[in-house]
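Here the structure is laid out as structure tokens; the discussion comes afterwards.
Right after this comes subunit A.
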Amino acid sequence: MKKKLLTFMLTLGLWVVFAGRMNIQVMMFGTIICSILSHLLANSVFRFVHLNGGPKQIVIKITYMFFVFSAFLYDVFLSAVKVSRQAFAWNPSFSPRIVKLKTSDENSSDIGIFAHFLTCTQGALALDFDPLHKNYVIHWIDVDSDAEAETRKALIRKQEHLVAKIFHSEG
Partner candidate 1 sequence: MVKKLYKLGLVVSLGMFLFVLFSDIHNLDRTSKNYLSEHYISEGVQETGAINLVTSVLYDYRAFDTLGEATVLLTAATILAFLVPVTKADMLGTTFTIIVYQATKYLIPFIAVLGVYVIMFGHLSPGGGFVGGVVMALIPILLSLTYGIDFSEYKLTPNTKKVVEDIGAIGFILLGLLAVLTGNNFLANGQAGFPLGNAGELISAGLIPYLNVMIGIKVGAGLAIIFNSLMKEQ
Partner candidate 2 sequence: MITPGLFYLIGALLLLLPIREKMTYILAILMTTAALMMTFYLVPGDRVQLEFLNYTLTPVKVDRISKLTGLIFTFGGLGSVIYCFRICSRANLRLIFIFIGSALTVAFSGDLFTLYVFWELMTISSSFLIIMASDGTKKTGYYYFLIQVAGGLSALWGVFLQYAATGDLALKTIEAGIPFFMIAVAIKLAFVGFHTWLPLAYGKAPFYVAVVLSIYTTKVGVYVMSRLLPGIDILAYAGLFSALFGIGMALLQTQVRRFLSYSIIIQVGYMIIGISMGTVAGITGAMFHLVNHILYKTVLFMAVGVVVYTTGKDDFENLGIMGRKLPVTSIATLVAFLGIAGVPFFNGYMSKAIIKDAVNEPLLTWGLNLMSFGTCLLFLKFIYYAFLKKSTISLDKQPALSMQVGMGLLTVMMLVIGIHPVWLESVTNMDVAIHYFDKKHLVSGIQPFLWSIAIFILIKKYVVKNYEAPLPYDLYRQIAKQVVTTGYQLSNYHDGKLTKYLLWTTSTLIILLALLLF
Partner candidate 3 sequence: MQAAIWLIILPLLTAFFIGISKVFYSYKLLFPLVTGSAILYLYLLISVIDHSYPPKVYSVGDWGLLGINIMVDPFSGLLLLMIALLFLPVIVFSLKYITFHTHNYFILTYIMTAGIAGMVLTADLFNLYVFLEVSSLSSCALVALKKTNKAIEGTFKYLVMSTLGSFFILLATILTYDLTGTLNMAEISVAFQDIPFQIKSILMAFFIFGYAIKIGLIPLHAWLPDSYEESPIPYNVLSSGLVMKSAVYALIRVLYILFGFDFLDETGMLQIGVVWGVVTFLIAHLLAFQQSNVIRLLAYSSIAQIAYITIGLFVGTERGLIGGNFHILNHAIMKGTLFFVIAIFHYSLTAVDIKDLKGLGFRFPLLSFTFVVASLAIVGLPPFNGFISKWLIVEAALDAGFIYAAFSILVGTFLSLTYYLKVIVTLYTKTDKTIEMKEPGLALKLPTIFLGSLCIVFGIAPSLPLSLIDKIPTFLLDHEEYISILLGG
């Protein structure tokens, strides 16, 4: 029921934004349509998301999310600057390598979301995911030494933990 409600809220929000207006007609249609949609889709969308916290926890989470999101945006720009510098460099040099990174996440939502973090930030690229061994296959664009790779990996693990914290409830 919670999932349905959440889906309903989200879709209704989308609907209102799309409609670009708030009036009785839009809300009426929106209610009908979004309830149908949430009825149909809720279970498949939020299959692995557990929503067992009170409203307070949700508020905290959302604040948390906002911070992470900002940091994420910042990271995106940072890595973009790195890459674009390479693009305009007179003599661009790369030291690419492909590594496997084991993840501790059990939740597929987290795995999916973390792939975004991997790809958008860090100069990394999520190439593949091996569901059997829970290995990300990652492509790094500028890693010179093994030591640097290890520090990077550590960084990634840290972030992974962070992501898991937001989306995966501890209960």
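Selection rule: all candidates are chains of the complex that A comes from, given by their letters.
By definition in this document, a residue touches a chain if its C-beta (ideal position, glycine included) is under 8 Å from a C-beta of that chain, and two chains touch if they have at least 3 such contacts; residues count from 1.
Computed from a prediction, not measured in an experiment: that's the story for all the values here.
Colleague: Determine, using the touch definition above, which of 1, 2 or 3 touches subunit A in the complex.
Modeller: Among 1, 2 or 3, contact with subunit A goes to 1.
Colleague: Across the complex, what residues on subunit A touch candidate 1?
Modeller: Counting only subunit A, the residues touching candidate 1 are 7, 10-11, 14-15, 18-19, 23, 25-26, 29, 33-34, 37-38, 41, 44-45, 47, 108-109, 111-113, 115, 126, 128-129, 131.
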